[in-house]
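Shown next, in structure tokens, is the structure this report addresses.
Every protein chain except one is present and positioned as in the full complex.
By written order: A, B and C. Residues from 1 in each chain.
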Amino acid sequence: MKEIHIGLIGTGYIGRTHAIAYAQAATVFPMKGKLVRDMVAEVSAELAAKQSKALGFRRFTDNWRELVADPNIDVVDICSPNFLHKEMALEAIKHGKHVYCEKPLALNSTDAKLMVEAAQKAGVKTLVGFNYVKNPTSQLAKEIISNGEIGEIIHFYGTHNEDYMADPLSPIHWHCFKDKAGLGALGDLAAHIINMAQYLVGDIQTVCADMEIVIKERPEKIGSSVMVAVENEDQAHAMVRFGGGAMGIIETSRVACGRKMGLSYIITGTKGTLSFTQERMAELKLYRHDEPANRQGFKTILIGPEHPDYAPFCNGTGHGIGFNDQKTVEIRDLLNGIASNKEIWPDFTEGWKVSRILDAIARSYKEQRWVNVTEIN
Amino acid sequence: MKEIHIGLIGTGYIGRTHAIAYAQAATVFPMKGKLVRDMVAEVSAELAAKQSKALGFRRFTDNWRELVADPNIDVVDICSPNFLHKEMALEAIKHGKHVYCEKPLALNSTDAKLMVEAAQKAGVKTLVGFNYVKNPTSQLAKEIISNGEIGEIIHFYGTHNEDYMADPLSPIHWHCFKDKAGLGALGDLAAHIINMAQYLVGDIQTVCADMEIVIKERPEKIGSSVMVAVENEDQAHAMVRFGGGAMGIIETSRVACGRKMGLSYIITGTKGTLSFTQERMAELKLYRHDEPANRQGFKTILIGPEHPDYAPFCNGTGHGIGFNDQKTVEIRDLLNGIASNKEIWPDFTEGWKVSRILDAIARSYKEQRWVNVTEIN
Amino acid sequence: MKEIHIGLIGTGYIGRTHAIAYAQAATVFPMKGKLVRDMVAEVSAELAAKQSKALGFRRFTDNWRELVADPNIDVVDICSPNFLHKEMALEAIKHGKHVYCEKPLALNSTDAKLMVEAAQKAGVKTLVGFNYVKNPTSQLAKEIISNGEIGEIIHFYGTHNEDYMADPLSPIHWHCFKDKAGLGALGDLAAHIINMAQYLVGDIQTVCADMEIVIKERPEKIGSSVMVAVENEDQAHAMVRFGGGAMGIIETSRVACGRKMGLSYIITGTKGTLSFTQERMAELKLYRHDEPANRQGFKTILIGPEHPDYAPFCNGTGHGIGFNDQKTVEIRDLLNGIASNKEIWPDFTEGWKVSRILDAIARSYKEQRWVNVTEIN
Partner (left out) sequence: MKEIHIGLIGTGYIGRTHAIAYAQAATVFPMKGKLVRDMVAEVSAELAAKQSKALGFRRFTDNWRELVADPNIDVVDICSPNFLHKEMALEAIKHGKHVYCEKPLALNSTDAKLMVEAAQKAGVKTLVGFNYVKNPTSQLAKEIISNGEIGEIIHFYGTHNEDYMADPLSPIHWHCFKDKAGLGALGDLAAHIINMAQYLVGDIQTVCADMEIVIKERPEKIGSSVMVAVENEDQAHAMVRFGGGAMGIIETSRVACGRKMGLSYIITGTKGTLSFTQERMAELKLYRHDEPANRQGFKTILIGPEHPDYAPFCNGTGHGIGFNDQKTVEIRDLLNGIASNKEIWPDFTEGWKVSRILDAIARSYKEQRWVNVTEIN
């Protein structure tokens, strides 16, 4: 079995979850390629050394350019801050590497498109880390919709709300700056629910949005009295229309008190409804209108081996899956796609589509009007 | 104690709940006036006779004009289809009667304003039957917000979704025609959540909306193959901005499978969040961000005698209140307002404000743009 | 239509809910007799006068013996403390009155049996106020079980837990004394869940129990440092076996922090399961094992006009019913039973059965062994 060597750039919050998923992936799933945790790149040699050891990688570097150029690396996994995605991905592609990049793909749609084109030209595989669509529960939702069990979709209400910046004394960080993060809650969070909407309902075509910087300035660091301006939105929402005509709402916030992992959706069809929140990631609520009137109700389905991609983790229904298990499915898809030379989804094209919708939302707010996503590059 | 005589026009779905509430009101609440269920008007003498007896009224008529002109009647209670509200209310006001009218107040804002002006000129009391704001749980929410317990409101997400017309074979009825109902789900349902938004957050100032007739035509009657066009929206949603700057979403549908009494809200403040659904009308979820990070969470508060307007029903917490209990609080407010010559809320002015917002939503959709409610008469 | 005159003894917590239900009953339900709120008896003439007025009764007395002897009274409604039930009921029966008595029927099974025999001999109707079985949701549960939808019942877990005495500084009151209340949480609360078990599953045959006085003594009154011993159990539980062989657990507490109206059950059958809590009194959860494995789950059914005894309150599903609505159904049964000379349930015989089970539980604890309920008189 062919070895597939991973080079991981960035080992913070999300890089760490990648590493855990790499560790367990081959034990959970039969794989077509042999995954090798090869090299870690971090900002200093010291940190790189420490993290490569902690996360089970063989080698390390304090220079990501070295990693992307290394002939033994097959996949470059980009877990750095958003503003670095483009440069790193283009460089990796230049060296013929497959690229696994965290969301949002780029600071804007124009950059994302460049990345798509580069990858297509180089013929490398790409994957964007929209992990929530890899949740078996999301796949069950997809199956139910595809089967027509809830009829034709007529409404989508989706959120990705969290409260990690709800405290006004929580200090400024790179997520708050346009040049580092691009958009605010939209780029960091809404990217996920938009990807989910596209997965479950189809392409979003038009948008009309509103947004707000709720906390206008934040301390330079914890306890500091020096205040720094926040440059991008804390919360936003948009009305959307899908290609198929369904109406939708997308809602996002990083200051939504009490929402800890508030990716949620209610999908209404002509024959039924699905309801989900990632805070209870192992359950899906299904309502079927064709049941007798006196026995109608939302049914809580606990995810189990009867459903897609769950059994390899545990053969007991309702026994529970976690955040990293989603990443493990994602990595399975990455490895198998590369080993079998098959399509991987969501790839850079989907990442670009999401960016385009995000940019359309931003423009809609700026111009206070409905925007067709095709107006954006 | 002065007697206050009620004349009830219409004894269908909602008229019946008024009657039940009249029956229990004086036993639940100490009242300043003595409520007398005096006269019922219905479309035929036979039905009027039957209903007056069933609902505990003394007299009946098949001519509502007789009722509104009757010198013994103090309050005209209008529970007829929407398109009759205006004519009946104006006639009642002309005879100097206080008017208690079901929502929506009128088919449009222009008519609603005429009604407001007539009532003001005549000096009569008015009340619109937005019962859900009378739920003790709504009053608890109001108390929490007014106390500043969740800080400054930054986001409102509110729905009134039901599925009473989700079945495409459910026949056409007056709610589907513009000349009988005015708007569709907006008038029938969204009126409630808009009133709730105004109660809890403040006046809505601008709106931007989308809507759809999902089921374009319906059978003339059950089982008929003759199809009749539906004239107004099955579902709609709007982005709004409140006077205070808070962002909001209003969502409504009469074809939202599984939502049986889906008036719900999530109100996000800078310090906490409230979450409610009328399907669990006796509980309110409260999140406070100032609790220690490892003890944060949404708390489910069961309504009880510790909260406003509950103890008169039952002295045990969590023992439960029902739909008609809301109407009972409403009637208590009506009677006391009349007997003490005090302000009643929500009066025709509030009913008109809601109509104005609904009309702004309709115009926004038509013109595909943000509309300020003051653009509407 | 024949008038049926009610004489109400006791107007505290529960007497008040009776009064509200009397007020609305005839408007909600078509009745075979005309209900007249005739006379109130209270401990002082002043209180009796005040309450008769507040609760809509015509006459009052400070002497309950006068009430039970009054020739115009048809039904004596006993809402006094437990220790008075027996004397009042026997006296009422002696005067040929129908008796509507709150639970528990008596301080012990022996007394309850005397009351049953007196009523049978006199040929009067009786009803015990186990209101929760009158909840339409309970009736839906009964229907589902009777239909065989969950198969043969194999397990019952039922609770009636509250926390009204959880605070150790909450002062002593009559519920804590054997001569006033008989048992503690068992008599006050478990009586309800036992009645529910008998309604839904069948007669309990054997019991084996444990119990505890958690707070051994309480202040004489609020703030007092004089402590008085608590004489009966704060919490208890028992294993039971039903006549049909099903196993069961009964659990009760008046010091169960957080349980405000914790009457709940999980009823497991060979083909499905029902789950309910009175804190969400308008919903019932149903699981059917015969659904496809990948679509199994508990379904939340919101009570509505499709279900028993709901439509007369409101014609909208999920619109909500309250505590007093249960009492209203109870009073409908009382009135119709009397007017039509038909069986009423739960009558004194059922009240005695519940008392017998409670006494068997107490004996089981005392003797630390399984007790057959037939060992009790």
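Definition applied: a contact is a pair of C-beta atoms (placed from the backbone, for glycine too) under 8 Å apart; a residue touches a chain by one contact, two chains touch by 3 or more.
Not measured: the values here are computed from a predicted model.
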Residue in contact with the excluded chain [from C:Asn82, C:Gln296 or C:Asn324]: C:Gln296
Per the touch definition above, residue among B:Lys32, B:His95, B:His173 or B:His307 touching the missing chain: B:His307
Residue among A:Pro30, A:Pro71 or A:Gly223 that touches the chain left out of view: A:Pro30
Interface with the undisplayed chain - residues on subunit A: 13, 16-17, 19-20, 22-24, 26-28, 30, 54-56, 162, 164, 260-261, 278-283, 302, 304, 313-325
Interface with the unshown chain - residue positions in subunit B: 140, 286, 293-302, 304, 306-307
Missing-partner contacts on subunit C, residue numbers: 150, 154-155, 157, 163, 166-168, 208-212, 214, 235, 237-239, 241, 245, 247, 249, 251, 253, 255-259, 268-273, 287, 289, 296-298, 368-370
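One rule holds in what follows: only the chains that are shown with their structure count from here on.
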Numbering shared by both copies at the subunit B-subunit A contact, with half separating same from different: same
Most widely separated chain from subunit C, with each centre as the mean of CA atoms: A
Mean-CA-position distance for subunit C and subunit B (Å): 35
Length of the line joining the C-alpha centres of subunit A and subunit C, rounded to whole Å: 54
Subunit A and subunit B: spacing of chain centres that average the CA atoms, whole Å: 41
Junction residues of subunit A, two or more chains touched: 296-298
